[in-house]
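Note sheet for the following structure.
Shown here: the complex without one of its protein chains, the others still in place.
Chain lettering (A and B) follows the sequence in which the chains are written, and residue indices restart at 1 in each chain.
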Amino acid sequence: MIWWLELSLFGLLVVAALIALSVRDMIAAVATLSVYSFLAAVLLALMGAVDVALTEAALGAGVTGVFLIGAISVVERRTPD
Amino acid sequence: MKVLMFEFLAVLIALLIWASADLPDRADPEAPANQHLSPDLTRLTESDVVIPNLVSAILADFRSYDTLGETFVIFTAGLAVVLVLQRSRRVREEENPDE
Partner (left out) sequence: MNDRYDSVILHFIARVFLVPLILVFGVYVLLHGELSPGGGFQAGAIVAAALLLVRLALGNRQAALRIPQGLLIWLACIGLGIYMFGGILPLILGYNFLDYAPIPVDWYNQFAGEARTARSMGILIIEIGVFFGVAAVLVLIYDLVAGSSRQ
């Protein structure tokens, strides 16, 4: 396996998670969470678990982001934290 | 508070990296997880369920009761969302009396 590709993907995963935790705008947090899910799907596909990667890419990166955006449109967009 | 959170996360990451040194390699046939049940399932998939996708064979044939329960869980979640979020006809008429 190409070890530097996996290592850089893991680094991007951690960076995306930290950005999603620290950003103030909740739409931006949802977008970063989708990036996190997609990177996780790529990592799972690299590990050989293609079924799990397909589920993660469709549900985690696609549908969950849409649901969270729908929930944000009901409540306040900016968080005080 | 945020500094405390990042310190806690750094400690957790260090702990996980230290623990992952003891794990077996990925896709190692000698690993304990691949010793107990996986050879039987692989052999049965080749002989009984003649399909190439091992994951589908396990999910939908050997463990189809689990998949049935999963479908029931998703269906129940949908019904619960309908019951919580659906606006009844009376509420809708109170909000828009001219409709």
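Convention: a contact is a pair of C-beta atoms (placed from the backbone, for glycine too) under 8 Å apart; a residue touches a chain by one contact, two chains touch by 3 or more.
As the structure is a computational prediction, the values presented were derived from the model and not from experiment.
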{"item": "Among shown chains, those touching the left-out chain", "value": "A, B"}
{"item": "Sole contact to the chain not displayed, among A:14, A:28 or A:71", "value": "A:71"}
{"item": "Contact partner of the left-out chain, one of B:12, B:37 or B:81", "value": "B:81"}
{"item": "Touch residues of subunit A, complete complex, unshown partner", "value": "50-51, 53-55, 58-59, 62-63, 66-67, 69-71, 73-74"}
{"item": "Where the unshown chain meets subunit B, residue by residue", "value": "48-53, 55-57, 59-61, 64-65, 67-68, 70-72, 74-75, 77-79, 81-82, 85-87"}
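Throughout what follows, only the chains that are shown with their structure count from here on.
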{"item": "Partner subunit A, residues of subunit B touching it in the complex", "value": "2, 26-27, 55-56"}
{"item": "Subunit B-facing residues of subunit A, complex", "value": "22, 47-48, 51"}
